[in-house]
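Every protein chain but one is kept in place in this view of the complex.
Chain naming follows the written order as A and B, and within any one chain the residues start at number 1.
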């Protein structure tokens, strides 16, 4: 299914019918509306204006389109902020209030704001919750975007103290848990607790982790209440979803955040993300991805978004159709890439891809952000590519195919991510990058992956990649112990107890020693431009960034450092890596584990990736040049075909 | 005419007479005094002390010197700040008050400060406005230096709201103009308006442009009142001028700011500017300019300063005579450069060059800033070079020559500059740099340029270079349509309406399609280290940073992108560039237009530049090595001569 994001309030009413007709004619089924429209839906406190919205809905539905409605809560109007200025969040780094004038100017700990957000949401759900043209709802927009998960407002501090009461019971237990004796940081009562920012030098990592968990809980709590108020009023068959930013940037436990949803959605902007993520590349290196995005970044988030909810499905709620406006540099997509990105999402399990936005807005912050139409209503560059997708979809209804269940799982641990921020120890240590590095190595071997969370049931996986399971998680450990899958466990796993202390008996703690029978006696971190050696399986690789010295208490040493000491330990189905390393090693290691586990591999040319959905296999070429089509001889092609897979093109064939 | 900046209040009274005598003996005619002297002229609120100032004036005038007096308003004294702390400006980026302790610590929106500035200026003008030794007045000092055009004080916000009332009439019109519906940013009344800083993410570009225009208006308004109060009291033959910082750094419409002046002045510090502007060069590349400055930076500002007022004349009010103190690194000028810079200013139309300062101050912030004298009153390194200038001027009174009127004009658009800051879209897009790039290309061809503003009468120009005319300007468009000159119009021209929205029918809007018969269907921006191809006139160049895809609706495509699509469009007398490009292209293109227009060219050796004033032609060698003198055989030399133009030297000859 394809769709589009539409803002009727931005356009004269006389355009709506034509727009609706053209959407339908293009082959779109779904329109998302109502996002950011609070100041039009409620122009004055308590005075609602639904006439225009009713008319817009009527127009779209009449044209045969299905609607996704949004709560407009990412943009509280000025009158609400002026009446309750303490809705505004406060920046942890500067202590400055983050003001009105753009979006997301609210604090998740503001009780006033939660009340107001629930109110406007309830009003909308009551009014449109049974509307036959509506199929679902989106909560808010891009929660936590612009680093809004954390705030140090008075409301946040108050809520944090209450959260601490709840978690620790007594102040003595909190002091003990955090080790506050260390620098006479002991509190005598919960009312003395401060936020872990603005001190003379670094604050206690346990304090910071608590604040991160609290902040995540606040977002989850806020969102759960929003979903609940919608469900109270909407038809049971209406879905509720949320359009996520990249999972690594929310600062929140995305699994918990998505829990009350029917499925998660993702806003997919490959070029803006590439410009940011690949900024360290030279111009020559970067140019190959400038108009395509990196071949793994989108796929990684697709896989994670799909796996956030048990339904194992997802939507792309916003898909980049041309240049955007918000990255430092904003190139045009190469011809063919909008089609490719669309199919790539579908191949990874997307039920619907909605383009953002219908028509390029000629005003305000995003006027340089392309739409399907130019501001003058002429079709923009992505249009023919969407027409192509519509044609191709006609013979290939992916929504009837089962959600893919991969044989390889990559485990993402939100608390490992937070620990990486809070106690980096080595400036080059970046859990987010490690995730992508492991994912890329697997994808270069032609593997499909699921992204699982620590407490996901691992049944059915043949290989489980665990870049870092940093803190205590008994459920995860017992599953990893019990699984028959090959497990690859990365360094820093079990490094800390739940309260961010070193485990008794040293790391890995929390039961992880059953997996990795070592004691981490010492850790060193290196500059990214310095490396040492890693010997494994007859090859020589590099040991980089994070290096653990371990005492081996079981299993077998299969890889060693430059001095012969243990760096890779095999213990039954588990391999423990005591160091970060390089791409060549990761590919070789994952290949070995897959071979053992009977998972088929296919070493792919650079920038070519495979993805299976149901009995359909896709191949995507992110490169500019053609490659030999990586399909078996005599493949039954559903999309494309022939001996060459051209640059920026894809093929799909039915598996025998 | 030559002059010097002098601060009698910095020196014992017994030195004044000797100083005056030495100034006169050196050949100086003019002395600027009174800048920054408020705390001595009015040591207590309302208690004036003119005795010392009278004596200083008397001493200087008696020695035969003419005086330029200043309003001391760049440095309000402590007692005034303590009485009215809300005079202080507030930093838009941090929200912090910018305090007392240096200079420029006042807000252009402070009504109290304007009143006080007018009061002290009136008092001075009344007292000295008819003094026979005085020839003119300088307002304030380096307006807007240290990023002081913008402030977000309470006074500024209040004034901004009033400015919005004036401009937009109703809040609905403001909301519509800015597109505030976009993120529910709508205001219900003018009293709800905020400054466009400190929000969670980027604010509305229309809002930012309004604030920029408002801030420019505030400075212009403040300055207009200052000029008016002076003119109320001074003799009609006294001129009023202001010493500008480089035009690109004021953040203000310099044409409007200069409008009430008799002529504009410039403070010329080639080495400090080069150290800042060329910081990205390697050490080897930079070294060639380290002691000379860049050969075009000064000239560019000279040409702009001259053209700010209809009089087409200007002064250098401060000329660097040795190392300064305020750049990251402060080299000594190469021997000969003070002479060269002086003549270069004169060649560009300067009536007077005043050196800053007479004697190096041994105390306070600028004690490492050279003067004509060392702190021990011995002549410093520039002294013999000024003696040389004096000798050379004796036979060549430039002030009798007409102000030069160039045949090539470069159009500078303040609003294009602001748009470049507000909606950069590509981090490498820098309107200020584009101006310099175009200027340099023309100068390398031996061309003289005028710097015109969008509403300058273009009569008499053969070639008009318009790097970017970004926003609506009907007068400019009609002149560009009507002119018989060749016009080169750069990308992003007509990109926005006056309220920073995309024009109906796409860019170029605002009537510019009559010049550039294209529709900009899409824009992409590239990293500065990535480029694509540009084919034109048989040559291959590069397309960089800003690239427009256009549909051609008239004219002829004369240049194409790497894919054959239109990149250069010729339409009668106008050539439209849809992309930024490189130096080689700019030189070739400008050369072609000049050849068509019958403007003579002379391709110059690197770092050599020509400048004509009246019937005198100058050649300047910024390089360290000698070059063949770029004069015709048998030239009638007025300065220098011979077959070789040495490094850091100049020649001048009378045109036949």
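One rule holds for everything that comes next: a residue touches a chain if its C-beta (ideal position, glycine included) is under 8 Å from a C-beta of that chain, and two chains touch if they have at least 3 such contacts.
Keep in mind that what you see is a predicted model, and the values were worked out from it rather than measured.
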| item | value |
| --- | --- |
| Option touching the unshown chain, where A:119, A:391 or A:527 are the choices | A:527 |
| Identified contact with the non-displayed chain, of A:102, A:203 or A:367 | A:203 |
| Selected residue (touches chain absent from view) among A:95, A:283 or A:642 | A:95 |
| Residue ranges of subunit A at the interface with the undisplayed chain | 94-95, 178-188, 192, 194, 196-207, 423, 425-428, 499-506, 519, 521-530, 549 |
| Subunit B residues that touch the omitted chain in the full complex | 9-10, 36-40, 43-44, 72, 74-79, 82, 89, 94, 96-105, 145-146, 148, 275, 282-283, 286-287, 290, 322-323, 325-326, 328-332, 360-368, 370, 374-376, 378, 380-381 |
